[in-house]
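Only one protein chain is missing from this complex, and each of the others stays in its spot.
Up next is subunit A:
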Amino acid sequence: MSAIYTTDEYGRPFIIVREQDKKSRKTGIEATKAHIMAAKTVSNIVRTSLGPRGLDKILISPDGDITISNDGATIMSQMAIENQIGKLLVELSKSQDEEIGDGTTGIVVLAGALLEQAEELLDRGIHPIRISDGFERACKIAVAHLDKVSDVIPWSKDDTSDLFKCAKTSLGSKIVNKCHDQFAQMAVDAILAVADLERKDVDFELIKMEGKVGGEMADSALVKGVIIDKDFSHPQMPKDIKDAKIAILTCPFEPPKPKTKPKLEITTVKEFEELQKYERDTFENMIKQVKDCGANVVACQWGFDDEANSLLLQHKLPAIRWVGGPEIELLAIATNGRIVPRFEDLSAEKLGAAGTIREVTFGTTNETMIVVEDCANSKAVTVFVRGGNKMIVDEAKRSLHDAMCVVRNLIVDNRVVYGGAAAEISCSIAVDKEADQVSTIEQYAMRSFARALDAIPMTLAENSGLPPIETLSFVKSEQIKQGITSLGVDCMDTGINNMKEQFVFDPLISKRQQYLLATQLVKMILKIDDVIVHKSDDQ
């Protein structure tokens, strides 16, 4: 057993770190550099996904399932990173995803670039804390500058063209850019349908994503209503119901099952007969209660007994069973109905209303879905995504979610900055300028921060097949010469560098969040100077 130990004044040893051979320890600069190396490795992986011409990654899960994605957060979370610093970066992109929903690749690339710059500074012998102080100051300047260069984009319920353009920017890097306009429009329409414009809030619970393989991406559509991946409980029920009144139930069409396990003992023939009668009556009562309140469709969270099913058919009550929890809630919201937990509570005003309910069949395998349309409350919508294979449908769903987040962010705060890394270049210029006026060592760190911001346009240019250094210096000099902050990298080779004319926008809050979170994480990593790792315990 080896241990780090020291001796007290009487010469007795006492142990500081026990069983050192089972632990690995790194200290000081060595630890910081190891961290930087790890972070760079991770950011190098997602780097090539940045921008409209970025590429995708295949991720194979431990069970052999395949995910193909361009979304930073998805890639990071499915990579199964073991390294601690790597995990921090995963968390970073995840928090960007949860907070903003888009820009998850950019944030990781930025953090990686910042750490790369920090490494150079460390080599020059600058203390990590001074570096992080410098980064902090630079970040403040950059964020303040972002506010300055941001533009307010006007939009209203009738004029959504600018929202549409932002959604397009977000979708540009994804595989769905095949049906670019259509998906962007779907994202805008979906968000506007459910948005509460007074409170500037968007409830994502009201937007449901359903995917079904088959057809092509262009067949995807936004349904103003609810799609339930179920079929009618009895094959002979009508498949198309007009002016539906829906009873939404969370109680099973089955004999009552009391929660306290009673012991019902049958001792005589009479009791036996009475029980039979009771059973029959219960069923009939259930049906009667549903019928009496005026419902003509039943959606139930639970299953039906065979007899109940047959009775429902006989009473011309089409029914859907085993509707999932979130779906039944959505159905209730969409149809303005109330979820009823007991048959006795059913009444006419608790029923949901919908214009049409129909069962739709897909392909040759008899797969059906139930589409509820023209609902009383148009607030709930369903995005129905189609595509040639499973991976493409999954990726399209993720991309659409990102685009919807962008639109949501704009509804909350309608300021935008220009994409194509125009904002980064402009911030980099601003930080550089400020840095010259700082008299302490932080000056170096601030310049490095500016270099790190330059990494974004460089990566964009690289991914688009343009010469990175040449492109960056050209755009930068043009920005200074012309004094226009919306000049960026022309990824799509259109010949226009002004992102204002190309309509490439990013929400301001998304960019700001990226800078703040990335700087915060880098500061945290720079502060660590000692790592003790327990080697696997199972030996």
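Everything that follows uses one rule, which is that a contact is a pair of C-beta atoms (placed from the backbone, for glycine too) under 8 Å apart; a residue touches a chain by one contact, two chains touch by 3 or more; residues count from 1.
The definition used in the following text is that contacts and distances are computed from a predicted model.
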Name per UniProt, for the chain absent here [options: "CCT-beta", "Glutamyl-tRNA(Gln) amidotransferase subunit C, mitochondrial", "COMM domain-containing protein 2" or "BHLH domain-containing protein"] = "CCT-beta"
Determine which one of A:Asp229, A:Glu254 or A:Asp345 touches the chain that has been left out.
-> A:Glu254
Of A:Pro62, A:Gly125 or A:Pro154, which residue touches the hidden chain?
-> A:Pro62
Identify the residues of subunit A touching the omitted chain, counting contacts across the whole complex.
-> 34, 37-38, 41-42, 45, 48, 53, 55-64, 66, 68, 70, 75, 78-83, 86, 175, 178, 213-217, 234-236, 254-258, 261-269, 272-273, 275-276, 278-280, 283-284, 305-311, 313-315, 361-367, 387-392, 395, 464-465
